[in-house]
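Structure, as C-alpha cells:
All protein chains but one are shown at their positions in the complex.
Labels A, B and C are assigned to the chains in the order they are written; within every chain, residues are numbered from 1.
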Amino acid sequence: MKNPVRVCLVGAGRVARVHANSLLRHVPAGELVGIVDAVREVLNRAGDELGIDRRFETLETALDWGQFDAVVITTPTFTHCSLAVMAADRGKHVFLEKPMALNLAECDEIIRAAERNHVLLQIGFMRRFDPEFEAAYARIQAGEIGRPMMIKSLTNGPGLPPPWARDLVQSNGMLAEVNSHDWDCVRWLMSANPERVYVEVANLKGQALGVDTPHFYDNVLVSIRFEGGGLGSITGVCPCEYGYDARVEIVGERGLMQIGEAKGQAVVVCTDRDHGLVTPIYRTWGQRFAQGYIREMEAFLQCIQTGVIPRAGGMDGRWAVAGVLAGTRSFLEERPVYLSEVMGA
Amino acid sequence: MKNPVRVCLVGAGRVARVHANSLLRHVPAGELVGIVDAVREVLNRAGDELGIDRRFETLETALDWGQFDAVVITTPTFTHCSLAVMAADRGKHVFLEKPMALNLAECDEIIRAAERNHVLLQIGFMRRFDPEFEAAYARIQAGEIGRPMMIKSLTNGPGLPPPWARDLVQSNGMLAEVNSHDWDCVRWLMSANPERVYVEVANLKGQALGVDTPHFYDNVLVSIRFEGGGLGSITGVCPCEYGYDARVEIVGERGLMQIGEAKGQAVVVCTDRDHGLVTPIYRTWGQRFAQGYIREMEAFLQCIQTGVIPRAGGMDGRWAVAGVLAGTRSFLEERPVYLSEVMGA
Amino acid sequence: MKNPVRVCLVGAGRVARVHANSLLRHVPAGELVGIVDAVREVLNRAGDELGIDRRFETLETALDWGQFDAVVITTPTFTHCSLAVMAADRGKHVFLEKPMALNLAECDEIIRAAERNHVLLQIGFMRRFDPEFEAAYARIQAGEIGRPMMIKSLTNGPGLPPPWARDLVQSNGMLAEVNSHDWDCVRWLMSANPERVYVEVANLKGQALGVDTPHFYDNVLVSIRFEGGGLGSITGVCPCEYGYDARVEIVGERGLMQIGEAKGQAVVVCTDRDHGLVTPIYRTWGQRFAQGYIREMEAFLQCIQTGVIPRAGGMDGRWAVAGVLAGTRSFLEERPVYLSEVMGA
Partner (left out) sequence: MKNPVRVCLVGAGRVARVHANSLLRHVPAGELVGIVDAVREVLNRAGDELGIDRRFETLETALDWGQFDAVVITTPTFTHCSLAVMAADRGKHVFLEKPMALNLAECDEIIRAAERNHVLLQIGFMRRFDPEFEAAYARIQAGEIGRPMMIKSLTNGPGLPPPWARDLVQSNGMLAEVNSHDWDCVRWLMSANPERVYVEVANLKGQALGVDTPHFYDNVLVSIRFEGGGLGSITGVCPCEYGYDARVEIVGERGLMQIGEAKGQAVVVCTDRDHGLVTPIYRTWGQRFAQGYIREMEAFLQCIQTGVIPRAGGMDGRWAVAGVLAGTRSFLEERPVYLSEVMGA
C-alpha cells in the first residue's frame, strides 16, 4: 500500500465531521493530521471528538507547521477563495466544498492558483461518486436511453439554512447552498452546458419562521435550456420538513431513467390498515450520500497518489457558480438570462 | 348486444353485495332479478338497498317463480351442496362461492348435478380473473420464467372469522374459509396437482380474543409437494390486523415472478422524517380484488351466453377442498398427508 | 334504478371508442343510442363494431332525430365550439373532450350556450376521476401535507401526434393536445390559478421523424407561478417511445405527496441478473386512466340524473386553454407571460 495522504481539515462544522469520519473510519488511504477552525471552542470540541491533537485557529498557522499534503476546506463559501489560494500557494492539494466560490472571478483565482502550483483541485460534488448516480451516468454514456432530452433534478432539505446561507450577498442563497449539486448534476448527466435559465422563487414559510433576510425564498424552480437544445429543471424546497430528498429523472430519445428514490431503507412496516405501508426516508444529506462522501474522498486521495486529475474539478465548480448567478439574476429581473450574460463572451 | 342473463342471488351477506354491485353497476350482461335469504330482515334490507323487488326466503320458492337463468350462491359452505344441486336440477346455471363444499362427496354431487342437467358450474375463484394474476398465469404459460419450481402464496386478512367459519366441523376452518384461494392459485399457477402436504398451525391470539372454538388457529403454514416435484407453501394469518394482503411469488427454472403487492394505491405521502413514506394498503378483499370480482361475473355470464365451459370449474373447486382436508388431517395427526389419502385411489 | 341516460357519440376516433366502451360495458346508467362521424367509412366501421344502428354524418341530422339526452363530443379541437353550441341549443347535455376549444372566445361561447339552455357541460378531464388523483385531492384538502407549495406534473406519451394536433394554428400544439390534463390538474390540486408562466420548448426528434410543422416541439417545460405564491412545473415529451407516463409530485408546507407511478401492473419478473427486475409500464393513456374514463362518464350521467353541476366544468376548461395560450406566447416571445395578458382584465 502507498503511504497515506496526510490531510488537514479546514473548518469544523457538520460537513467537516462527515469528511473526518471518512478519513478516520472508512478511507485507510488518508490520514487526518490536523484541524483548523477560527472558533477556539468549536476547534477543541471537534479535535477532542475526532482525536486530532494538531489544532490551529488559522490556516496560516497550520501551513506554517505544514506537515500535510492536502487540505479539505469546509468553511463558509465567502472564505473559499482566500483559503484555497493560500493552501495551493503553499503546495497543498485542495479539496473544496461546494459552492466553489461567490463569483466567477473567485473561481478563476482558485483555478489559476491550483494550476500555477501544480496541485490538484477537487470540488465536493459527492453525487458524482454516489454508486447510483455513477451507474446512471455510465449507462447514459453507453447510450442506454439515447441522447438525454429532458432532465429534472430536485433537492429538498429539512432545516432552515443559517442566515449567511440564505443571504444573496454572503452566499448567493439557496440556489447555491442547497442546489449547487443539482446545477452540477444536470450539466454532468446531460453532457451539456446550460445556455439560458429562468427562475421562479417563492417565500411561503419565511414569515412563519421569522425570517427577514431580504430576497429570502424557500421554494425555487429553475428552467434550463442547454446548449444543443435539451431542457432541464431544478427544484428546491428548504426547509421542507419531511426529510432529505434528492432525485433525478431523465427522458432520453429512447427512454426514461430515474435515479434515486425518497425511500431510505428497505424495511417496510404496516401496523394499521387506515395508515398503510410505512418505509423509512433519508433524513439527512449525510445519510443519503453516505457512500458518495466516502468515495469522493477515496477518489481525491487516489488522484493525489496517482497524479490523475480529479473528475469534479475547478471548471465544474465554476459552471455551477455561473448557473447560480444567472439564476439569481433571472428571478430578480423576472426574465430568462443567458449564461453568457454572467460569464462574459 | 345479447339479452342480459337473469340472475338470482342466493344469500345476502358481504360477498353477495359484492356480486350484486357487479351486476347492478358494472356488468351490463347480467340482470339481478331476485334475491334469496332465510332471514327476513337481512333479505329486506338487502332487497331495499339493491332495489330488488323479488325476494324469497328459500331457494325453493325462488325456483318455483323461476324467471331467471342462473343463481349466484353465497351462503355458508355447509349449505352449498343442497342449494347448488337443487338449482342445477331446475336447470339453472350455478355460480358457487368458495369453498365449494365441506367434503369431496358433496363436491362430486354438485359436479354430477351440473353435468346431468347440462348447466354450467363456476366456482368463485376470483383471483383467476384478477388482471395481475391473469397476466402472470399467461406469462408463466408462455415460458417466461421456465418451469415453475417453488411457489409461495399468502393470504392475511384483518377480521376474526365468524364462529362457523373457524370451526373444523362446520366449515373446515381457516384453511378453507381464508386460504381456499391459495389452494386454487398454487395448483393453477404451477399447473400441477398437490401430492402431499404438511401443515403447522398456531393459536396465538385466540385466548386474547376470547375464542374457545376447538382446534382454532390464527396462523397456518402449509408445505406442499406437487406431482412432478415442485414445492409450494401457503400461509395465512387471520386476524392479522394490518389489512388484507394476498401475494404470490414463484421461482421457475429461469427466473423469479412476483404477483401483487401489499400496496393498495399509488399515492405516497411523507410528512415526518422519523416516520417516512406512507402508502395505502388494501384494506379488504373486496378492494384488493375489485376487478377480479367484476371480471369473474362477466366471464360467468359470457360462458352462459356462449356455452363455453367456465375456467374455474367444479374439479378446481374439488381439488381445493381436497387440499384443505389433507391439510387439516396433517396438523391434527402431525405428519405429512398424501392427497391420495383423502381422495381415495 | 333511474332510466338510463341516452347518449349520442359525436366523433368516432380513439377516445370515442373509450367512451363507447364505458357506456356499453361498464356504465349501466348510460345507453349509447347514436353515433356521428363525418367520414362515412369511419362511421360505419365504428357503428358495426359497437353495434350502434343510428348513424349520422352530421350532428345536425342527429339532432333532427333527437332521441337522446346528451352528446359526447370527441372530434378535433377546432370543431368543439360549433358542435357544443349546436347541441346545447337543442337542449342536449354536453360532455366535451379536452382541450375545450382553441381560444377563450370559443370557451365563453360554449359556456354561455350551456347556461342559456340550462344544460350541463363537462370537460373530459378524466384525471379528476382517477381513484389515485381523487384520493390525493381529498387528502390535500384535508390538510394532510399542509398548503401545497410546489407541484410537478408530467405527461409523456408514446406516439407522434397527427399533423393537426401539433400545429399551433389548428390545435395550439402539444401544450394543448398532450398537456391539457396537466394544466387542469396543477390548478385543481393547488387550488390556485396560475398567474404567470414561462415555457421552454425543444424540437429534438422532429427532423429524424420528418416533421416539418412550423414551431413543432417534442419537449416542453412549463414554469408556473400561482396566485398566492405557489410554484409549479409541467413537462411533456411526445413522442417519448417508452410508454405512457403521467405522474404528479407535490411538496406542501408539511410534506411530500406522490401521485401515480410509471409502473402499470404489479407483476415483477427477473430472469437475468445482468438485466434485473422487470415491471410492466402503462402503454397507453386508455390503460393508465381506464378507471378515470369510466368514472368520469358515470359522474356525468349521474349529474344529468340528479341535476348536480359537473365537477370539471366550463371554467376549468377555460383556465386550461388560457394556460396553453399564455404558454405558447411565452415560448414564442421568449419571456414570462402573465395569464392576464391572454385573459384580459
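Throughout what follows, a contact is a pair of C-beta atoms (placed from the backbone, for glycine too) under 8 Å apart; a residue touches a chain by one contact, two chains touch by 3 or more.
A quick note: this is a predicted structure, and the numbers were derived from the prediction, not measured.
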Residue among A:Arg6, A:His26, A:Arg147 or A:Arg283 that touches the chain left out of view
A:His26
Among B:Asp37, B:Asp245, B:Glu298 or B:Asp316, exactly one should touch the missing chain; which is it?
B:Asp245
From A:Glu132, A:Glu195 or A:Glu334, the answer for touching the chain not displayed is A:Glu132
Which listed residue, A:Glu60, A:Glu115 or A:Asp272, touches the chain dropped from view?
A:Asp272
Sole residue of C:Pro280, C:Pro310, C:Gly323 or C:Pro336 that reaches the chain not shown, by the stated touch rule:
C:Pro280
Chain not shown, touching residues in chain A:
1, 24-26, 28, 51, 131-132, 135-136, 139, 144-145, 254-261, 263, 265-272, 280
Suppose we count only contacts with the excluded chain; which residues of chain C make the list?
158, 241-244, 262-264, 268, 270-281, 283
Absent chain, residues of chain B that touch it
147, 149-150, 152, 156, 198, 200-205, 218-221, 223-225, 229-233, 235, 237, 240-243, 245, 251, 253-256, 258, 262, 334-336
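Assume only the chains that are shown with their structure count from here on.
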Determine the centre-to-centre distance between chain B and chain C, using the mean Cα coordinates as centres, and give it in whole Å.
39
Between chain A and chain B, the Cα-mean centres are separated in Å by 56
Return the residues of chain C touching two or more other chains; collapse runs of consecutive numbers into ranges.
254-256, 258
